[in-house]
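Part of the complex only, each chain left as placed.
Chain lettering (A, B and C) follows the sequence in which the chains are written, and residue indices restart at 1 in each chain.
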Amino acid sequence: MLYSPVYMHIPDGFLTLAVSLVFWGITIVMVALAVKNTNRSLGEKQIPLMGVMAAFIFAAQMLNFPIAGGTSGHFLGGALAAIVLGPWAGILVMTAVISVQALLFQDGGLLVMGANIFNMGILTAVIGFGLYRLAIGQKRVLRLAMAGIGAWLATMTAALMASLQLWLSGTTPLEIVIPAMLGVHAFIGIGEALITVAALVYIEQTRPDLMSEEKTAQEGGHGWVIGGVLVTLAAVILSPLASAHPDGLERVAENLGFLGRGMDAPFQILPDYTIPFLGETALSTILAGALGALLLLGLTILLGRSLIRKGNQA
Amino acid sequence: MPVKHKADFELQLPECEGDILQIKDLHFAYPDGFRALQGISLSVCEGERIALVGPNGAGKSTLMLHLNGILGENSPISIAGLTLEKENLPLIRAVVGLVFQNPDDQLFSPTVFEDVAFGPLHMGLPEEEVKRRVQEALAAVGMEEFGSRLSHHLSMGQKKRISIATVLAMRPQILVLDEPSAGLDPRARRSLIDFLRGLSITMLVSTHDLQMVAELFPRMVILDEGVIVADGATADLLQDEELLLAHGLEKPCLSAAD
Amino acid sequence: MHVDIIDQYQFLESRIHALDPRVKVLISVGFILSNALLPDGSWPAFALSWLVLLLANDLANLGLGFTLKRSLIALPFALVAISAIFSPIGEPLAIWDLGFIKLVPTDAGLIRFFSIMVRSWLSVQMAILLVATTQFPDLIHALEHLHLPITLTTIIAFLFRYLFVLTDEVFRILRARDARSAGLPGLKSGGKLAWRIKTTGSMAGQLFTRSYERSDRIYLAMISRGYTGRIRTLHPHQMDRSDWLTLAWSAALLTLIQIVGWIR
């Protein structure tokens, strides 16, 4: 296959207008900020650089590595772009990639493009860059490990956010979509993490100037670190919670009022039926989902611990 | 430095009827419907050196990609007695060493050593053997000291040599080179020609460099629009100016060199 | 080389091909918006939308089934929506006991599922129609004239141009890897998974470095032709009478579709 679509690109029709517009709003603000910031930091060189880098991400998504039995791992690239180009440039690059995928290949819809850019461009930049930035000044191994974890978490968070958007749109119940999406992307994320790290190793060897710590520090300040850590924490707490107690999440959401209960008919964000009473039918699914999510959480914590220990020894 | 093909992990090839490569009426169309090869037949004997020439788009690269099964599954091609079938592919790729035109595509590992080791490692050879083969292949192209260098920083001519080494390390029976002299300066080109001359192995080389053909390849095959329009002794074909002109070629200078 | 078969533009002549790209973008977005606005289960309105699509297919000389055939790519995502069938609203239609789990499809759930699918399917077809009748560079112009930031449209233009150059490179690299992926009888070939992944990562890294360096060269080529940081573009498109007319007609049609959809 020349170009194989990635499952995370939500097509038109799967999100309600309200959800689509909310995420368009956030995305537009972020992209506008990104345009402003890259203009300032990269200067006149930015345009060819980001254009060719966008083409690079696109082309790199065609690289795959055989895993087993005909399946192969794929590459999304958001975290890598943010780490090497800086978060703002990363956001612009991914915005260009996602819009061309939607426009040229109908991979992902137009009306929902805001949501797709948010998930795969903005979240991945925040997490990928934020966590990597956190490890700056540390040993090389730790930095690379952080890049890997960031890439994995970025993939997972993007999948989580896509699930939430689908649920908010009443397309699918939370207890089904979260385990399914996170389960699939846990594997895709591992491939993503490994390729990201291997690519960084190559770049560090051949063009160390592109990966120097001052350059990274210049590209984004501590705000990104805080943002990255917060989003990561939110995702790590939210995903098991959401799959174990979907009604709980919903109640929180209602209390916060952002679901706009008063809206009706066409703008109905949350059709009633997505409030499931923990019926017997759903119970087994929920259990499975919770188990999967907890497993992931545990793995993440273990991995983080062992890495921190390694870092301390160094 | 000729590469010797006697070692512990030598391939046991089935008996071959005198021809190491046989193609019988090969047709091929790209997915977009373009018929790039329209009935190619070719026999190559062990040890022969053949030049494949023809204008841009003639189908030279397409034909070469068939020779180790990258294009056209189940083509009417037999290599060292093996038919081009899915289960034979790994073996065929060990027999046919294919070097692409652009060394930047061929060299994808950070260091030269890793790149040359790719083939042997993929074949599942033990580490010691891999190391020995890499050393040997690098020696064959005269780049022993370059193992730890980054491929990225080499000159074009050096990259070309390393590309050939990546394939030599697999100990192929047939070496297939796609435009090896393109983009080289005269000095690098000259040293490539001398190197190829010293290599005693069956060789099929596509090129636009007719002067090199005249120097190095006794047999010459002219391809145009997916068919073989001439196949014979280089010395004869290069005299036929009409034929050359008709297929976008030009009679090279035969006096200046050598 | 030939990766451009992924470019879906159809070289044809038709009234739709000749429209100003801005008009086509506006109509496409309007159509997709209209789909999103239609309530669940408004089948007549959906049918009418499809009719409009068929008409457009025909006007574009693509043949009636053109967009239909190509719309199947969005299908895999349908898996996500299947769960909507079993949402606990409406009347249960059946109970499927699979042993470990009981599935209860409901009528409202079914309606919801099919509405999502139809919306998605119609929207994808419109997007396909847009790129099949509009050259991508024209599309970029349209976005420019619709006041997208020029930084972004220029990045997209570069992406489009180098997409083909770089995917070609990827294919050549992949081929080179295949060509050396040999095996010997009696030995397990392929190497370790970690090594395979590392190789792929190196390929990505190499592609990155080369792309980065290429962008440097392009930058040089640009300044040697007078680039100073501000991209200038021509305004090659002019709205004429037929463009305005088409726009008006489409707006009327979409309004009609909404009315049909909301009348019960």
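Going forward, a residue touches a chain if its C-beta (ideal position, glycine included) is under 8 Å from a C-beta of that chain, and two chains touch if they have at least 3 such contacts.
Because the structure is a prediction, the values reported are computed rather than measured.
Enquirer: For a test of your reading: one copy of every chain kind is shown, so what is the whole-complex stoichiometry in these labels?
Expert: A x1, B x2, C x1
Everything that follows uses one rule, which is that only the chains that are shown with their structure count from here on.
Enquirer: Hey, how would you classify the chain contact layout here, line, ring, star, complete or other?
Expert: Here the contact pattern is complete, since every chain touches every other one.
Enquirer: Count the C-beta contact pairs for B-C and for A-C, then tell me which is higher.
Expert: Counting C-beta pairs in contact for B-C and A-C gives the edge to A-C.
Enquirer: Farthest chain from subunit B, going by the mean of C-alpha atoms per chain?
Expert: A
Enquirer: Hey, how far is the Cα centre of subunit A from the one of subunit B, in Å?
Expert: Between these chains, centre-to-centre, one finds 44 Å.
Enquirer: When the C-alpha atoms of subunit B and subunit C are each averaged to a single point, how far apart are the two points in Å?
Expert: Here subunit B and subunit C have centroids separated by 41 Å.
Enquirer: Just curious, how far off is subunit C from subunit A if you go by their C-alpha centres, in Å?
Expert: Centre-to-centre distance between subunit A and subunit C: 20 Å.
Enquirer: Can you list every residue of subunit B that touches 2 or more other chains, as numbers and ranges?
Expert: 110, 152, in rising order.
Enquirer: Got the subunit A residues that touch at least 2 other chains?
Expert: Each of 201-202, 206 in subunit A touches at least two other chains.
Enquirer: Going by the contact rule at the top, pick out the subunit C residues touching subunit A in the complex.
Expert: Against subunit A, the touching part of subunit C is residues 3, 5-8, 28-29, 32-33, 35-37, 39, 70-71, 73-74, 76-77, 80-81, 83-84, 86-90, 100-104, 108-109, 112, 116-124, 127-128, 130-131, 136, 139, 149, 151-152, 154-163, 165-167, 169-171, 173-174, 190, 193-194, 196-209, 211-212, 214-215, 218-219, 222, 227-229, 231.
Enquirer: Enumerate the contact residues on subunit C facing subunit B in the complex.
Expert: That would be residues 2, 5, 169, 172-173, 175-185, 187-191, 195, 199, 202-203, 205-206, 209-210 of subunit C.
Enquirer: Going by the contact rule set out above, which residues of subunit B touch subunit A in the complex?
Expert: On the subunit B side, the touching residues are 110-111, 150, 152-153.
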